[in-house]
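Can you read through this structure? Questions will come right after.
One protein chain omitted, others in place.
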Amino acid sequence: MDWIDSILAAAQPILVSGIVLASLYALMATGLALVWNTLGIFNFSHGVFMTLGAYIAWQFADARGYGLGLSIGIAISVAALAGLGVLFNRLLIAPFLGRKDIVLVAVMTTLAGAFFLENSALLTWGPRIKQLERILPGNIKLMGTAISLHEFLIIVLAPLVLLALWAFLKWTRPGSAIRAVGQNRDSALLLGIRVNAIYALTFAISAALAGGAGVLLGAIRFITPTMGTEPLLKAFIVVILGGLGSFGGTIVSAYLVGFMEAISTFFFGAYWTQAVMFGLFIVILVVLPRGLKGRD
Amino acid sequence: MTQPVRLVWPLVLACLAILPLVNADSYLRHVVIVALLYASLVSSWNLTLGVAGLFNFGHMAFFAIGAYAAAISTQTFGLSPWIGFPIAIASSLVASVVVCLPVLRLKGIYVVLVTFAFGQLCYQVVLNQRDITGGTFGIVSIPPLQLFGHSFAENLNLGYYYAALLLLVLSTAYVKRLIASEFGRTVIALRDNETYAVSRGVAAARNRLLIFAASGLFPGAVGALYAFYVRSASPDLFGFSLITLGLSMLLVGGIGTLWGPLIGAAVLTVVSELMADLGPARYLVIAVMIVAVLRFFPGGLAGAGLPLARLFGRATGKPREQEH
Partner (left out) sequence: MTAPLLEVRALSTGYGRTPVLHDISIELGQHRRIGLIGPNGHGKTTLLRAISGLIAPWSGDILLGGTSIVGAQPAQIVAEGLVHVAQANALFPHMTVQENLRLGAYNKRARAKSDETLERVYELFPALRERRRQECRTLSGGERQMVSIGAALMAQPEILMLDEPTLGLSPKLKKELCSAIERICESGVPTIVVEQDINFMLRLTDYFYLINQGQVTAEFHADQSLDNRQIMDMYLGLD
């Protein structure tokens, strides 16, 4: 039964690398989906939020920056991103709300925002690549595959963060308000919910999630001004497959997409995988425009 | 339009036609060539994004495909540039029809995502197929266009200058006739009130496919001319930056208007060149411009009520509804 062994031997690293990717995608895509559900706009700046999260953490943590240590760097980065989210909502979304073509306008303004931040990052930090130190040094063996403890942390942390987000949305007053605004804006207004404040809060949470994902990714890949582009595009795939508007669907599909990418990398190689993923994305959009859940 | 206003565009055209006779500055020539190319490119994008109101974000990918098709057929396969030209046009036409097929069934943000994803798919394929496309380095040393033994690059790119001008005249005449035609009016009717147009017997899918095809011709031609002019094709052509730049031209000039995209291309190319010393910082200015125009002049310069722009900007149908 050699072939079973060889498949098992092949399957384990696929599983492990798939789950690392999936965890990052889940963090990215949930933030994207949260903004879509609540504001009804698609945020093309979401990828740059991730990039900036990594850079800010590097700036404060790294010895070539302010050298304040990793934990302070991460804390400042996530807080700064939350603030940036509020600012973006204020400048790029709020002035245009209520326009009939808001979906298209928001694509353009957030694209412009991404363009702005990407070039700001280039101006501030230059094209030279940087890397964050790992939160946990050392390696661990998982299912026969050696991965860094940092990657293991990603695998554990992502579900915990998502669980905390879910609990926040489900059990807290502002969380309920976020869900309410997404489901019926007028009614939320009539019950005295400050819808604009909820929009700002949603953007802050979403940007902080992206920043956190950037911090995690910045230690296993290089930090460049364009590092957020690919994860953003993956988050698109995840959100569409999960069905726009579904929190659970988004998470399931993040893990699905992560595994598909890992499997495709194994069979077709890293070079073809990206093309396969986008081909798949177009097929999904055509066959299942409402994603796995089937509701808008 | 009054008689003097009628003369504005022929006058601009005449100035452009005699400009090389009085100008011997290679930099200025280069800037004008780039502006002319951008003008054809975004005015054909305007057909889908503005006139038809379809959220097509794949237009720059069609342009890149045209550039690569021209580069590959001439540099990799050694064909004559004059054969590369129609190949480039055919490639971008095919690409736009292929992208349109899934788009026919989709609406709103989904159209944005499919067209974006298509560009990324092409980008990844270009990166992977290194043997044909040169991967991240792209294709360099493409042969120049030649006619009767003279390179278009001679006399400070004089040939490219007039080729780009000719292309712009052709594309503008094409867009103008198309908008005024019954087909153009049908497409505008579909944009402004789809339910009503469909109930009056307009075939939405067929007309969308046709407008995609109609707008897919020129990016191929512009792409080929661009590739022969700069003598390279690079994967950056598929990037977000070019999409954003093209979008800013449409928005600043006035989306959905005939002359707006031309004004936008000219203004932004010049603004961008004036700020060339700033490096990436000029992109910050462009990003701010996009948001400011969307916020304060949703109709662009052509619709902003600026007297000069109003002379030029004959709106095609009414501008898209911006009221609450």
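The chains carry the letters A and B, assigned in the order they are written, with residues numbered from 1 in each.
Convention: a residue touches a chain if its C-beta (ideal position, glycine included) is under 8 Å from a C-beta of that chain, and two chains touch if they have at least 3 such contacts.
Computed from a predicted model, the values in this text were never measured in an experiment.
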Residue among A:Leu122, A:Ala180, A:Ile220 or A:Val252 that touches the chain left out of view: A:Ala180
Contact partner of the left-out chain, one of A:Leu160, A:Leu190 or A:Val287: A:Leu190
Residues from chain A at the interface with the omitted partner, ascending: 173, 176-177, 179-180, 183-184, 186-194
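Keep in mind that, in the parts below, only the chains that are shown with their structure count from here on.
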Chain A-chain B separation of Cα centroids, rounded to whole Å: 32
Chain B contact footprint on chain A (complex, rising order): 42, 91-92, 95-96, 98-101, 103-105, 107-109, 111-116, 118-120, 122-123, 229, 233, 236-237, 240, 244, 271-272, 274-275, 278-279, 281-282, 285-286, 289
Contact footprint of chain A on chain B as seen in their complex: 55, 57, 102, 105-106, 108-110, 112-114, 116-118, 120-121, 124-125, 127-128, 240-241, 243-244, 247-248, 251, 279-281, 283-284, 286-288, 290-291, 294-295, 320-324
